[in-house]
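Sharing a structure below in structure tokens format, with a few things to ask.
Removed: one protein chain of the complex. Kept in place: all other protein chains.
We call the chains A and B, going by the order they appear; numbering starts again at 1 in every chain.
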Amino acid sequence: MSLTLAGARYRYAGTARDVLDGIDLEVAPGRVVGLAGANESGKSTVCLVASGLAPASIGGRLDGSVSIDGIETKGMAPHEAAQRCGVLFQNPTTQLSGTTVTVFEEIAFGPRNLGLEIGEIVGRVEWVLDTLGIAALAPKDPARLSGGQAQLVALASVLALRPAYLVLDEPTSQLDPQGTRLVGEALAGLAAETGTGILIVEHKTELLAAMAHDVAVLETGRIALAGPAPEVLADPRLAELGVEPPASARLRLALGAAGLGSDRDVFDAIDGAAAGGPRVGGRPAGEAPAVGPPVNA
Amino acid sequence: MSIPIAAESVAFVYPDGTRALDGIDLHVAEGERVAIVGQNGSGKSTLVRQLNGLLRPTEGRVLVDGRDAAQLHVAQLAARVGLAFQNPDRQIFAGRVRAEVAFGPRNLGRSGDAVDRAVDEALDAVGLSGTADANPYDLGYSRRKLLAIASILAMQTPVVILDEPTTGQDARGVARVRAIIERLSTEGRTVITISHDMRFVAETARRVVVMREGRILLDGTPGEVFGEANWPALASTYLEPTLPARVGARLGLDGTATEAALVEALQARRG
Partner (left out) sequence: MPHGTYHALNPTTKLVIAFAEALVAFGVRGWTGPLAVLVVLALTALAAGVARRMVPFALATIPLVISILLVNTLLYPGAHDVIVRLGPLAPTWSGLTAALQATLRVIAFALSAAILGLTTPTDDLLSDLERRGLGRRGTFVIGSAIRMVPRMGERAGEITDSQRARGMDTQGSVIRRVRGVIPLAGPMIFGALTEVEEQTMALEARAFSAPARRTVLRVLPDSGAQRLVRWVLFLGAIAAVAAEIAGLLHLP
């Protein structure tokens, strides 16, 4: 049981070059896999292929195997794929239907497309509102949400189809720090609470350090680096691959280079400060957002 | 080729009644490197639109090179204050990269070699020299964004404002933007950057202005703004100090907003 890419190669319709050049990737239920890499290395394409949108919805040619719980996505209709693997894009506003007047109805949009019974739809919407901790948004107008809130509603709308896997393409890139924190917190507990397997593309390696179990780094359509998140995020090759290492890794390198590598108290301070932030997850639902850095012990 | 720019007691109210700016006093000296940070809706974008005349203050005044901006047209201000917007797709229209970059300087009345040289220089600065004849829409988002920045650089304005230049950029793109800002700065030009990325801000700006609800909340060097005394104020608008600042505070050092500053402070302490 997993979302699996095996030797996946993909080229867009009307082009002659494989953007993905043999990708092997596995996302197990309840696991969070981070995907990093320079721009135009194929990250967004992996999202389209893994979620079944490519080629079913946008065409192009897929070779190799992409399967969700053992079923190949080739030949899967887009609405079937959507119920197995959800996908969230960068821009919060273009993902909302724009035809609904409340967040509740917006989230019900997907389940309604499936023709589900009203009781089932209401149950799903309430479940997802509760899971993401956004019940308070239910009566609001989707057009009047902040960027972070809109992105959460877009996420909720996808989750309402009850997919076993979720693909997130830079979900916080267009958000301000407040929105980033809001979405980061909602995502952090999601895999553990719901057993959803998550593939997340992200430039912000801090976010990956906080939530990913494993991380893979792409380079021109191939996986150049993969393994447990702490190892990959501390790998010295990260920068060459166009990926900014997390702040703590960078700081350790800078201190080492300056000959300060042996100061125990300095490294303890880094561990302490890094553990204190960025604040992603771990806060009980309903608690007021803890703002600011931790007070020094 | 630099000029000072200032907002004096500027307030701005949108037609729908939203008070986006309230009592803004900001004096930016010639050649300064300033970053403006704050949440969406805090007034950052509204403020920079006052500086190039796209919006005019409801109260107070804006001074560009000592002259009241109210007496200058947007086109005149555009020759002094270049503003690269956040979304490149709201400006790119030309069929060739080169033509897109030439649009600004031509509008300013330049022609011939002067334009060619400015375009070449700007494309070189953003690393797009190799794609000068490409169609802009064949470039990915991050390169379109650099193209939009180049189209402002080519106008060779004494003041350059960059709104969220690092959004969607990878590590190389961010390094590129940083290099552009440093180069502008060594040329003595004034650079104002809006950004959500605190590390980028701490490393590129000499002065950080924090905005909240249309007002200036904090204004100082990165070391000062991210110093421990300001953490509650930063937290009140969901901003976090950089990691070196947090580490420095734990070690009893203040003003260590960047890795370099922290290393320096530690070396100094060691003696």
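As a working rule, contacts are C-beta pairs under 8 Å (C-beta built on N, C-alpha and C of every residue); 3 or more make two chains touch, one makes a residue touch a chain.
This is a predicted model, so every value here is computed, not measured.
Across the entire complex, the residue among B:L47, B:V62 or B:L108 in touch with the chain not shown is B:L108.
Here one chain is not drawn; of B:A29, B:A75 or B:A229, the residue touching it is B:A75.
Taking the whole complex into account, chain B touches the unshown chain at residues 49, 52, 54, 73-75, 78-79, 82-83, 85, 87, 89-94, 103-104, 107-108, 137, 151-152, 155.
Within the complete assembly, residues 48, 51, 53, 57-58, 77-79, 82-83, 86-87, 89, 91, 94-95, 97-101, 105, 108-118, 121, 154, 157-158, 161 of chain A touch the chain that is not shown.
What we mean here is this: only the chains that are shown with their structure count from here on.
Averaging C-alpha coordinates per chain places the centre of chain A 29 Å away from that of chain B.
By the touch criterion given at the top, residues 37-40, 146-147, 170, 173-174, 176-181, 203, 239, 242-244, 247-248, 250-251, 254-255, 258, 260, 263, 265-266, 269-270, 272-274, 276-279, 289, 291-293, 296 of chain A touch chain B in their complex.
Chain contact summary for the complex, chain B toward chain A: residues 39-41, 140-143, 167-174, 196, 198-199, 231-232, 234-244, 246-247, 249-251, 259-260, 262-263, 266-267, 270.
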